[in-house]
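Note that one protein chain of the assembly has been removed; the remaining protein chains are unaltered in position.
Residue numbering begins at 1 within each chain, and the chains themselves are lettered A, B and C in the order written.
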Amino acid sequence: MSSPNSRLPALAALALGLVAAATALVFFFAPLDADQGLSQKIFYFHVPIALTAYACFGWGAWKALLHLWKREPSADLESYVAIHQGVIFGALTLLTGSIWARASWGVWWTWSSNQLVLFLVLFLFYCAYFMLRFSVDPGPQRANFSAVYALFGVALIPVSFLAIRLASDFIHPTVFTSAGPQMSGNMFFTFCVCLAAMLSLAATLNAVELSGKRLDARLRELREALA
Amino acid sequence: MSSGEKYVAAAYLVVFVGVLAYVLIIATKLARLEREVGELAELARRRKAESLG
Amino acid sequence: MSYTRDVGALARKDFLLELRARDTLPAMLIFVIATLVVFHFALPAGSSDLASNGLLWVAILFTALLGLGRSFVPEREGGVLDGLVLAPCDRSAIWLAKSLAVLAFLGLVELVALPAFAIFFSGIDGTTIAAVVLADLGICAVGTFLAAMASAGRARELLLPLLFLPLAIPIVVGGVGASVVTNGGRYLAFLALYDAVFAIICWASFEYVVTE
Partner (left out) sequence: MIRARQVEKRFGEKRVLRGLDFELSRGGFLLVTGANGSGKTTLLRLCAGLALPTAGELDVDTSREHVGFLGHEPLVYRELTALENLELYGRLYRVPERRERIGMLLERFGLWDARSDRVASYSRGMTQRLALCRALLHEPTLLVLDEPFTALDADAAELLDRELAERRDRATFVVATHDPARIEPLASARLALAA
């Protein structure tokens, strides 16, 4: 709680640089996909955003574990903010995924894209996380409930993934490959830069929100001290 | 614009708008914090004046 | 084993409560039959048996939800949960006993519901019954855990379905898969995996739900 957040500007600068570089690479460097043409470029940020959302959920669960295990006082807030971030990126995944589905298959939603369906399930799950969190009064109970539910989340991700893979056998037998054909080296490089850009963007937003929350807490302390 | 271009632009727009919405939320929060700090500064100033006077 | 004795004492109390109040079991029974009747009218004539098989799982899920929503009501009145938490037994015994009680109620309801389904719609094979048993384990383990959390919140009745349904989607996938695919072995394996994973998580973390 005490360390001055000096890394935040550096992180923001990194995110800025990477996002700019990623955008430039996507449009001026990466070769046009032979099959899908221009709309394949959605892939360069749709997939990194999805992976970033997973990273946020994972990070939130890790902090939740630290809360339950080591009783770190700041872990509850950090876990909550990370999951909040994950939900924002999850919503973006759904939206960009929907647009991609429209561009490549001509429909706004397809149950045959396992990634999209998985995200819908996770999105619902983490929306319930917020309902749970805000139906309990602030305090240790709220922190515990949130942490336990966040841990359920990381168990649900692989289990749901498996479930949706299994379900595609009887729900929708035709399988599209959503990653498209093999990526060339240039495409892969662009993809990696995009992923780094999204991760750093998420880390920056995460840090901004956390420092805002800490500021809130300190203001409250100050108010109490002055009152 | 071809339809491919349109969809790429739309997807970019969605992400951009998402980030901007985030900025908006942070901005309202910042405004609130600024107001609260102002109130506290005022309180501290009055406190100081009282203790002097 | 003192752990099993604790679980036994706690589960016995839940059966006593149900015998005394008799509100959960009859409600679940009537609900599940009513749901099946509604499904008959929801399915247009000529719908395949596969569709009704899917609906069976919806009926089971929502009936379980009905029972789960009631499961921690007696503890809430009179603050009994504090008393149980203070007792020297392992806290996970509270969860396990409650899960067993809910499982028993759900099992009893299904003893009526599955034959009723077979009469109203289509026959049920052994794989489906195995899937129902495995799914019940998962539903009761996870559902009881979430019901304990939901009952401590402000929006109790509202909260439980929201918490539970996303977690129940894999159960539905496994259950429907087992009942509609000819060789459903891997769906049963998947249900067993689900039960194991979530039962362990619930067992290990229930302590944090009832203590600070």
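Please note the rule applied: contacts are C-beta pairs under 8 Å (C-beta built on N, C-alpha and C of every residue); 3 or more make two chains touch, one makes a residue touch a chain.
Since the model is a prediction, treat every value here as computed from it, not as a measurement.
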Where the missing chain makes contact, among the chains that are shown: A, C
Residue among C:D49, C:D82 or C:D125 that touches the chain left out of view: C:D82
Hidden partner chain, touching residue among C:L10, C:A101 or C:V209: C:L10
Chain not shown, touching residues in subunit A: 137-140, 142, 220, 224
Where the unshown chain meets subunit C, residue by residue: 2, 5-6, 9-10, 12-13, 16-17, 20-21, 74, 77-80, 82-89, 211-212
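The criterion applied here is as follows: only the chains that are shown with their structure count from here on.
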Whole-Å gap separating subunit B and subunit C, where each centre is the average of the chain's CA atoms: 45
Subunit A and subunit C, separation of their C-alpha mean positions in angstrom: 31
Intercentroid distance (Cα basis), subunit B paired with subunit A, Å: 21
Residues of subunit A defined as touching subunit C within the complex: 68, 121-122, 124-125, 127-128, 131-132, 135-136, 139-141, 144-145, 147-149, 151-152, 155-156, 159-160, 162-164, 166-167, 169-170
Of subunit A, residues touching subunit B in the complex: 37-39, 41-42, 45-46, 49, 88, 91-92, 95-96, 99-100, 102-103, 201, 205, 208-209, 212, 215-216, 219, 222-223, 226
Residue numbers on subunit C that touch subunit A, as the complex places them: 149-150, 152-155, 158-159, 162-163, 165-167, 169-170, 173-174, 176-177, 180-181, 186-187, 190, 193-194, 197-198, 201, 205, 208-209, 211-212
